[in-house]
Each structure stands twice: as structure tokens, then as C-alpha cells.
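Report on the structure given below.
Missing here is one protein chain; the remaining ones are kept as they sit in the complex.
The block that comes next holds chain A.
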Amino acid sequence: MSRIGEEHGPLMDLGTDRPQVPAKARNASPIVPRGSIAGRALVAVVAIMTFLASITTGAVLLISASASEWQSEVASEITIQVKPLGGRDLDRDTQAVTEAIRGQPGIVEVQPYSREQSAQLLEPWLGTGLSLDDLPVPRVIIARVAPGTALDIIGLRQRVTQAVPSASVDDHRAWVERMRSMTSATVLAGLGILALVIMATIISVSFATRGAMAANRPIVEVLHFVGAGDRYIANRFFRHFLRLGLQGGIIGGGAAMLMFGFSESIASWFSGTPVGDQFAALLGTFSLRSSGYLAVAGQALLIAGITAWASRRTLFSTLNDIE
């Protein structure tokens, strides 16, 4: 035996009675027994929370990506309507407006819809065999704007109305604004859900930590008796909780990634079908980019870190109450 910092000879002489010292290490038991911490329940809670957080993040990323695709598509087109007026030739007016638009800098393509194409557009609602002569249906002209060009929409509007007073120009600004607000609202809602999930995780972990500390109070007291400081004791528990947090984070985040991968496969299986096309129109290809998978993985690690931080914080506050 030796006093701290000193070396001494043996306290007692055992003579020939000295036992054989085994070569292998004997300190095999962990100081805090794993079974004393409600590990499975905590792993399940962290996994579920991570899964929900990952699904929320993935969904927000998907919606943002789709919305920005819609926005860029919509913003790269303008629509001009030429309304039929009594005494005017609609075909000639359409032609005049088309010419006026073609002269506008920044416009790369102009596609006027003919009478037959307009009838086809209305076919789903009004059926086949429709004669547009009986209806005051306006003619539509689609103009494609060169990417990155700031189009002079006021000048274009003036040129168009000079050519045909009944023509109107729609640059889809209202649509784009609405889409932007919807995307922002979705991102905010996602952040709100993430905040709630993280708060719920912290509360669950704090309760689990308190429970573990209460169950292991005798161990904490003995460790105090043998001179262990709070930091030493907290570290023994902290390792357990960090491991549990990582397990939960990996399970939850992995499950979410698998789900996104599976959804992507399903979307590709259904592509070409009416349902698949409808989904593709709404949500794009329903595929998370690699940066999205990285974000989900990072989030799983973040939740594991939050689990460890919450348990450490609770450990120290609980240890302060134990003399």
C-alpha cells in the first residue's frame, strides 16, 4: 500500500502465505453499471426525436428545393393575354403583339398559342369539338426571358398596349411572392418543430439522467467516500449518456435517411404514371440532394451532442445536492 504521492513497503508481511497475483487485469466492472441506467428507453426516445427532426429537416429541404425550382421556372416566363374585342381580328392582334414582344431586349423565345392550341388548353374543362368562335376566349402568348436578365416589364407593357390596347402582360410576380411566403412559412414551421423536438429531447434526457442518478445514489456516495470529485463522477455517467445519445441519433437519423432513399425509389418507380407525374409536378423528383443527407447526418450528431450536454448539465446540478 502506498500513501498518496509516497511509496511504502507492504503494511503486513504475509511470508510464504503470499497469494499468486493473476496476470490479467481484474478491474473489469464499470464503476456505473450499464444496467442501472434506463438505456433502452432513452435510446428509443432519442431515436424517435432524431427521426422526427430528420423528417422535418428533409421535408423542409425538399419543399424549399421544389419551391425554388418553381420560382425560377415561373420567373423565367411571362404570359401575355390578348382579349378579343368586337370589330378586331384576334389573329392579327396576336401577331402584332408577338412582333412587339420579339423586339424587346431580353426575350429569347415567343410562342403564341394558335386557335387550335387554345382549344386544346380548354379541352379538359369544356370537352372536345369546341368552337372558340362562340366564346370570348383570350389568346395566350408565352415569352421566355433570358436567364439572369432584368426585363424592363414597364417598357414591355407599354409596347404591348401600344400594339393592341386589349392586351395585358402578367410576369407572375404575385405567384412568385406567394410561393416565397409559402416557402418561408414552411421553413419557419420546420424550425419551430425542430425547436420543439430538441426541447423535448432535453427534457427527456434530463429526466432520464435524474432517474439514473437517483438509482445510482449509493454509488455516487461511495465514490465521494473514496475521494472522487464531481467531475470524475459526472464523467463516469456522461460516457453512458453520450453513448446512448449517439446510438439513438444514429438509429433515428439512419432510419430517416433510409426513408428518404426509399421514397426516392418509389418516386422513380411511379414516374411516367399520372400519380407519379402529379407528385413530380408538386415535389419535383422527391429526391434529397447529398447536402440534404449531410444535413440529416449532422443533425443526428447534433441531437447526440445535445443529449450528452443535457445529461452533463443535469449530472452536475444533481451532484451538487449529494454530499
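Following the convention adopted for this analysis, a contact is a pair of C-beta atoms (placed from the backbone, for glycine too) under 8 Å apart; a residue touches a chain by one contact, two chains touch by 3 or more; residues count from 1.
Here is the rule we use: contacts and distances are computed from a predicted model.
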item	value
Which of "Tryptophan synthase alpha chain", "Peptide/nickel transport system permease protein", "FAD/FMN-containing dehydrogenase" or "Cell division ATP-binding protein FtsE" matches, in UniProt, the chain that is not displayed	"Cell division ATP-binding protein FtsE"
Listed residues A:E77, A:D230 or A:E264, member touching the removed chain	A:D230
Touching residue (missing chain; options A:I219, A:M259 or A:A297)	A:I219
Residues from chain A at the interface with the omitted partner, ascending	1-4, 6, 8, 10-12, 14, 17-19, 21-22, 25-29, 31, 33, 36, 218-219, 221-232, 320, 323
